[in-house]
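Note that one protein chain of the assembly has been removed; the remaining protein chains are unaltered in position.
Right, chain A next:
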Amino acid sequence: MFDLTGKTALVTGASGGIGGAIATALHGAGATVGLSGTRTAPLEELAASLGDRAHVLPCNLSDAEAVNALPKQAIEAMGGLDILVNNAGITRDNLFMRMSEEDWAQVLEVNLTSTMRLCKGVVRPMMKARWGRIINISSIVGATGNPGQTNYAAAKAGMVGMSKSLAYEVASRGITVNCVAPGFIETAMTDKLNDEQKSGILGQIPSGRMGTPEEIAAAVLYLASPEAGYVTGATLHVNGGMAML
């Protein structure tokens, strides 16, 4: 099950915990993967550990020109682009009353606008191929809201609305567009929380633990697979029951 042999996948934010796990899972299912991110060293490291079928494609997602060029670079490197995983994201948390327009704009630019740009770049080859998988990594916060994250929540909710609309437009061409919405996942980001914060969060999670990057990757792998061809416009929540949506 979930055989991606012969498929090519571009994963943004592959230098992070979740992105790295996604790339590893897709690669493990047989896909050729393009690893994108701003920091080259961790990408090179991941590519080396994956071995064959892994390409490093550094890209700064706040640079529009670089983002627009990325799908072409990926196609050149891998010979095609069947699967796009928009995983990269940044946070600039602050109380709404203190949030600067710059923090707002930056988060929207990297999390939402770069996703739009990459979708635009891959839809054409996917339409030609009559097959494609776009998986956008949203967040539980996009559905529930979170104090201090008005910008991030807006971007992540925006991603869901965009994905549904695009899913309508391209469904007849064999392209699916879905979101995965992680809850609290063990990554460098959540490592920074102190014990008190952690126990507060755990109290809200019926599973009683944080999720692992591999559990997000498994959801992405499913949505990328031929078996998920009838699933489109969906948001798969992977959050230990923290929000049952």
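As a convention for this text, a contact is a pair of C-beta atoms (placed from the backbone, for glycine too) under 8 Å apart; a residue touches a chain by one contact, two chains touch by 3 or more; residues count from 1.
In this text, contacts and distances are computed from a predicted model.
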Just by its UniProt name, which of "Acyl carrier protein", "Tryptophan synthase beta chain", "CoA transferase subunit A" or "Amino acid ABC transporter permease" is the chain not shown in this complex? "Acyl carrier protein"
With the missing chain put back, one of A:29, A:90, A:108 or A:127 would touch it. Which one? A:127
Which of A:53, A:173 or A:198 sits in contact with the chain that's absent? A:173
So which bits of chain A touch the chain we can't see? 124, 127-128, 169-170, 172-173
